[in-house]
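Dropping the structure in here first, questions after.
Every protein chain of the complex appears in place save one, which is left out.
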Amino acid sequence: MRSAGDAWFKRIAFAFAASIPVLLLAIIVLLVKQSWLSIHTFGAGFIISSVWDPLADEYGALPFIYGTLVSSIIALIIAVPLGLGCALYLSEVSRSKTKEYIAVMVELLAAIPSVVYGLWGIFVLGPWIANVVQPFLRSIFGFLPIFQGPYSGLSMLSAGVILAIMVLPTITAISREVFNSVPNYLRESALALGATKWETVKIAVLGPARSGIVGAVILGLGRALGETMAVTMVIGNRPEISSSVFAPAYTLASVIANEFAEAVSDINLAVLIELGLVLLFITVVVNGIARLMVWRLTSKVKARP
Amino acid sequence: MTRNIKEKIYLLIVFAFTLIAVIPLISVISYVFLQGISAINWDFFTRLPVPFGDPGGGMGNAIVGTFIVVGLACVVGLPIGIFGGIWLALYGNNKKGFVIRYAADVLSSIPTIVIGIFAYVLIVLVMKRFSALAGGFALGIIMIPTVTRTTEEMVKMVPRTLFEAGLALGLPEWKVIMRIIFRTAWSGIFTGIMLSVARITGETAPLLFTAFNSMYWNFAVDQPTATMTVQIYNYAISPFAQWHAKAWAGSLTLMFIVLGVTLLVRKFSRRVHYG
Partner (left out) sequence: MDDTLLKAPDPVSCSDLSERMSAHKVNAWFYEKQALHGISMKIYDKKVSAIIGPSGCGKSTFIRCLNRMHETVPGATMKGSIFLDGKDILSKKDVASLRRVVGMVFQKPTPFPTMTVYDNVAAGIKLFGRISEQKLDRVVEQSLRRAALWEEVKDLLDKPGMGLSGGQQQRLCIARALAIEPEVILLDEPCSALDPISTAKIEELIHELKRNYTIVIVTHNMQQAARVADYTGFFLLGEMIEFDVTSKIFTNPRDKRTEDYITGRFG
């Protein structure tokens, strides 16, 4: 016996729930509509052009796409080994109480506001990178073009390092969950064969965890691609494609942050919104792949008798 | 013998990486504390910003502005998140539910600055003015996926027997849901809400061209409004040491709020994950 009140409650709750896909659709439709001027004017050439001159109404997205991808890749190169090491410590090595504190600390890294990372990046990390890291890299790998050119705290490398710190909690937390989802009897089987801790991880843990780890890495990538403030504050904001990671660069999110409120013309605004659309597209695809991989792993483990 | 060495190298690497991972946290917190504490005083919380060169001044309006914008975000985000989550938990085991869950997942992966563009197009362009409303709307959307997900999970954890016991008392279903199920799940839902409030309090990017900024006290939601994060950003990228000090002080205040809420909430509930 359903009362009228029940029917209404259900309807209202559904209206709120249904507003989520409606919002998502509205975001995509409105962004396409508002950037239509730019899409229409520049076409596909927009993506591959590297000229950026708002005053002359010349726009190309390539330097930003390049900056976004390269800074995120640098972040992954640093954060993946650190995050996996951390996750191994938390789930496989440590049994002591300290591990809970470490876990909280790594989680807190995710709670620090982006703008605070940016401030710290400008005054602490940037100078350290320019004075210590870059000279060190050049002294050893100086024959590589990516480690040449003048030292600079505001650089692609700084952006990569700060992004690495920001995605580290994501990679650590998800890898840790993935490791924890590996059933304990596999570890015991390896130990019973006389395996050391490392060998146990190698033969019993990494195999089943593989696709989950890839998922964690890609989720980290998704986060790095869309990160705005900290990167904007340390990357130097120069729309050029340089072969050196010591040089300043620019990302999709950064150029939107810097120029949106001061767009000089309708077409300029449309271009910036199209950059937002490109960023939206990249992150949604990357996150979709990651979720699929994590989901496939967890469903496989659950399917075991 | 080499097996032993490999094992030692493995342990060494794992310890070293873990150590390296926590260094940034310690560095950020100690810099913010040491640099911020020296620039913080009572005026900082109560006064307006002053032009460069004038002594004193504070961030009072930005602190108030942050509360206004976050409050607006809650007005936008909480009803959708909570009722959406309840609907998903109780009636969402079907195709509609799948679509909504999927949409929430996609929404959570959209960069916040893109959400800012959406709020700009929808509100700022229409009102022809930057406003706290636009900023709150953007932050509200950012809250939705987290709140929806925690609400759904928490409501699902309430045992079905409780639901049936409520119905057996002769209460209509919706009253059982709101009075018994929702209340039972509330502490978990509250945890999710607070974590997501902490997260949006630290957001900057979507506010840059929605709430924008202001040098004055403002309590009207249709006017440009200063927030702590945007103010910190502006001070940080300025060339003046005096303003840099303000940026550190602002960061200390912000971190105190954000980390404080996060830690407190964590202490009371260890189940909910951040982000």
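When the chains are written out, they are named A and B in that same order, and each has its own residue count from 1.
Criterion: contacts are C-beta pairs under 8 Å (C-beta built on N, C-alpha and C of every residue); 3 or more make two chains touch, one makes a residue touch a chain.
Just so it is clear, the structure is predicted and the values come from calculations on it, not from any experiment.
K.L.:
Who touches the missing chain here, A:30, A:73, A:104 or A:203?
P.N.:
For the chain that is not drawn, the touching residue is A:203.
K.L.:
Among A:191, A:241 or A:267, exactly one should touch the missing chain; which is it?
P.N.:
Within the whole complex, the residue contacting the unshown chain is A:191.
K.L.:
Residue by residue, what part of chain A touches the chain that was omitted?
P.N.:
Within chain A, the residues touching the omitted chain are 95, 185-196, 199, 203-204, 207-208, 210, 304-305.
Basically, only the chains that are shown with their structure count from here on.
K.L.:
What residues of chain B sit close enough to touch chain A in their complex?
P.N.:
It comes out as residues 3-4, 6-7, 10-11, 13-18, 20-22, 24-25, 27-28, 31-32, 35, 79-80, 82-84, 86-88, 90-92, 96, 99-100, 103-107, 109-118, 120-122, 130, 141, 144-145, 148, 172-175, 177-178, 198-199, 201-205, 208-209, 212, 229, 232-233, 236-237, 244, 247-248, 251, 254-255, 258-259, 262-263, 266, 273-275.
K.L.:
Under the touch definition given earlier, write down the residues of chain A that touch chain B in their complex.
P.N.:
Contacts found on chain A: 2-3, 5-6, 8-10, 12-14, 16-21, 23-24, 26-27, 30-31, 34, 81-86, 88-90, 93, 102, 104-120, 122-124, 165, 168-170, 172-173, 196-199, 201, 222, 225-229, 233, 253, 256-257, 260-261, 272-273, 276, 279-280, 283-284, 287-288, 291.
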